[in-house]
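See below for the structure under consideration.
A single protein chain has been removed from this complex, and every other one stays in its place.
This part shows chain A:
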Amino acid sequence: MSLLDIENLSLDIGGTPILRDIDITVEAGEIVGLVGESGSGKSMTALSVMRLLPDTARLGGRITFDGIDILSAPESAMCALRGDDIGMVFQEPMTALNPVKTIGEQVAEGIRLHRRVSRAEAEAQTSTILDRVGLPTQKFPLSRYPHQLSGGQRQRVAIAIACALKPKLLIADEPTTALDVVLQAQILDLLRELVSENRMGLLLISHDLAVVTAMADRIAILRHGAVADAGQTERVLSQQTHPYTRQLVTAATHVPARMPHRPAEQAAPLLEVTEVSRLYPGPRQGWFGRSEPTRAVDRVSLILHPGQSIALVGRSGCGKSTLARMILALDAPTSGSIRFDGMELAGKSQAELRPARRQMQVVFQDPYGSFDPRQTAEKLVAEPLYLLDAPLSRAETRDTVAEALHQVGLTPQDMEKYPHEFSGGQRQRLSIARAIITHPKLIVADEPVSALDVSIRAQILDLFADLNRRLGIAYLFITHDLTVARAVSDDVLVMHDGRIVECGKTLDVLAAPQSEAAQALVSAAPDLHRALERRLREQG
């Protein structure tokens, strides 16, 4: 008998079918990966096992955990299971912890709930588990609050909460999606160790095939609420018998066809950043003193030619977004100069910046958050047109918007729609349409595909490559994802602690990184082919 046995699970919420005929098993000491695109039902499967679904949910089929029939167990029995025999870790470490309780309280709470131990004993156990997940009490006292920890540290606390009582089964729902690649590798290592130490079963949910391949013994691929393909990881992914599996693997490793950038002879650079620094005042110390300022960006120089595509890669907090804000003239450098299209940006008034703003646009990470939900696509896309010197007539505006929508693969009929009527991928197309409407020479894209599913991500990367070729737009891609960098850029800059520590041709740098920071990024980056090869080798 398996540790967890999901048979024929079906779920509908408020009459909407969510899951049907799901069959998944997890053995003790085994890692099972649950893969699928957003909305495929991965999280709902996990929450069904925990029985933490909304009130209107109707479940069918069977879930057996360690001999207990989960679906018919009374709520009190479920409370006894949750946090003791089944632990769960969620995606968003920044919000998964209660902001008004110390980390010690939050870990100890679960221990005291399930074990009748004294406060002191619970505290001792809390220290032990926090120590185990890499937060030694000497450096991270139990009295810390979540806001005093970074994202990676908070995820360690969440893992400590879930694993404090050595559960038989751990469910991890996208545990590393919100973290940069280096942190991701650390957290995955930690999970792997915990599994082998305690013979814990791990149900790992992820949209990232590479992560799952590196981790899971077996995988199940979910699509539209049903299991499309399942089995041994290396068999499923190397044989690719199911068309959807093949589609996912192809999309995950997709590299758009691009022409290498050939700079015109002696062309003037489009963007010239020279010795730019941005300092933030240090935290107050006492009444008048301040500690050393933080150097968010430290004497950075770079040159971008017309039509060139550069990737700026680095871990979160390395200063890449600060640099991008300064290039976009949304923030002023403390020192140094930024010349765009022959014009110095520093110290210019908003009016003087208008021509430059027209020539550079931005695409943000989150296609959900960057649109006003009450405006039509037409208004949203037409927004940057105010930067034109002569205002357009209503008809001209519509034509321009229609043209921009056409360029990104949407239709003029989409103009009347509101943001919620578009899918995630379409919304990102919409934000690209908004960026290209003024025919800019430069687009700064801040993690433009990291919120998207693999197949949509492949399409959007194609679109970027296509616009680069047809319209000659130069890109500055900001990303922590080396696959993206490899797919879209000619050159790469590696940033670490506010400095550019390495630069060169993307393929060269990624194949043979020189600096320590670049090596860390490259070795931590999940890679589907490498992971699969390693698995096949281990199998012999």
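Quick note on the criterion: a contact is a pair of C-beta atoms (placed from the backbone, for glycine too) under 8 Å apart; a residue touches a chain by one contact, two chains touch by 3 or more; residues count from 1.
By our rule, contacts and distances are computed from a predicted model.
Hidden from the displayed complex is a chain whose UniProt protein name, among "Thiolase domain-containing protein", "ABC transporter permease", "Coenzyme F420-reducing hydrogenase, gamma subunit" or "LysR family transcriptional regulator", is "ABC transporter permease".
Which of A:M88, A:V212 or A:A524 touches the hidden chain is settled by the complete complex: it is A:M88. Contact with the chain that does not appear here is found for just one residue of A:G36, A:G110, A:G319 or A:P513, A:G110.
The hidden chain makes contact, of the residues A:I13, A:C79 or A:V117, with A:C79. Considering A:L3, A:L19, A:L59 or A:A158, the position touching the chain not shown turns out to be A:A158 (whole complex). Counting the whole complex, the residues of chain A in touch with the unshown chain are 50, 52, 75-76, 79-84, 87-88, 90, 92, 95-102, 109-110, 113-114, 145, 147, 158, 161-162, 283-284.
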